[in-house]
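Everything on this sheet refers to the single structure shown next.
Apart from one protein chain that is not included, each protein chain of the complex appears where it belongs.
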Amino acid sequence: MSKGMSVIVRTVTRCVYGMILLYGFYVIMHGHLTPGGGFQGGAVVASAFALLLVAFGAAGIKGHLNRHLLQTLEEVGALAFLALGFLGIGTAFFYNLFAGTGGFFGAPAGQLLSAGTLPLMNWAVGLKVMTGIASIVIVMMVGRRKEETE
Amino acid sequence: MKKATILVSLLFVAAFLLLAVSPGVMRPFGTPETTAMDDYFIDNAQTDVAANNAVTAVVFDFRGFDTLGEATVLFAAVVGILALFRKLREEER
Partner (left out) sequence: MNIGNFPFVVAALLVVLGLYALLFKRNLIKIVIGISLIETGVNLFLVMAGYRTGGMAPIYTLAPTPIRDMVLPTPQALTLTSIVIGLATTALLLSFAVFIHRHYGTLDIQEIKELNG
């Protein structure tokens, strides 16, 4: 399992990996206009990371995916989601501050920069889900490799 | 003997579940009973929240506190798994 798969799988993975990432970021970004959002897009991007891990093995991933960077990004995503809830604390907790006022993220419904704190929360939750699932998968695979070399 | 007991109890639970969704006991499919809250959400999602997706408006704006709880559960699960595998690697050294 730590050796990776054949030449065909590795070549196709190199071609397809960027497209999966792009599609996942599109689903996260347009969460307030079309079906989707933070959780769904985060799962799509995490499946791209899992594909990379299965095709190249734990040894081939070593220089490319930094495990500590992924764990730090997950904590940043969780704290950003909590901080966005505190933005409108003058009226209520989780109050949507920018919606409807024509300013920063305040366009009327139907445009990309609308709906107040909704796109920002989508990004925070998407970052949290994708780095969380990626770090779980990497930790499970790296731990198993140490068992095989003994 | 023990397997027969478990099989009989599983049949009881299966009969209870399948009886609870039969047409005499459960309301017919496609007719929700109380829709006052969801009608308010559908009518006011485009004007108050200015979002075109009513489900995202419900998840992050009208019921955002539930999403905070879910983000906490996901965070706790990831931290628990990372802590467990750290203990395993220290045990093997």
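In order of appearance the chains are A and B, and numbering begins at 1 in each one.
In this section, a contact is a pair of C-beta atoms (placed from the backbone, for glycine too) under 8 Å apart; a residue touches a chain by one contact, two chains touch by 3 or more.
What you see is a predicted model, and the numbers here were worked out from it, not measured in a lab.
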Report summary line: Which of A:55, A:73, A:109 or A:142 touches the missing chain? It is A:109
Report task. Just the residue numbers, please: which parts of subunit A touch the chain that's not shown? Result -> 33-35, 39, 109-110, 129, 133, 136, 140, 143-144, 147
Report summary line: It is residues of subunit B that touch the chain not shown, namely 3, 6, 10, 13-14, 17-18, 20-23, 26, 28-32, 35, 37-38, 41-42, 45-46, 52-55, 57-59, 63, 66-67, 69-70, 73-74, 76-78, 80-81, 84-85, 88
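We adopt the following convention: only the chains that are shown with their structure count from here on.
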Requested in this report: Would you mind pulling out the distance in Å between where the CA atoms of subunit A average out and where those of subunit B do?
Outcome: 22
**Report entry** Complex contacts: residues of subunit A adjacent to subunit B
**Finding:** 31-35, 37, 71, 74, 78, 81-82, 85, 93-94, 96, 99-100, 106-110, 114-118, 121-122, 125, 128-129, 132, 135-136, 139-140, 143, 146-147, 150
Query raised in the report: Inside the complex, what are the residues of subunit B that reach subunit A?
Result: 46-53, 55-57, 59-61, 64-65, 67-68, 71, 74-75, 78, 81-82, 85, 88-89, 92
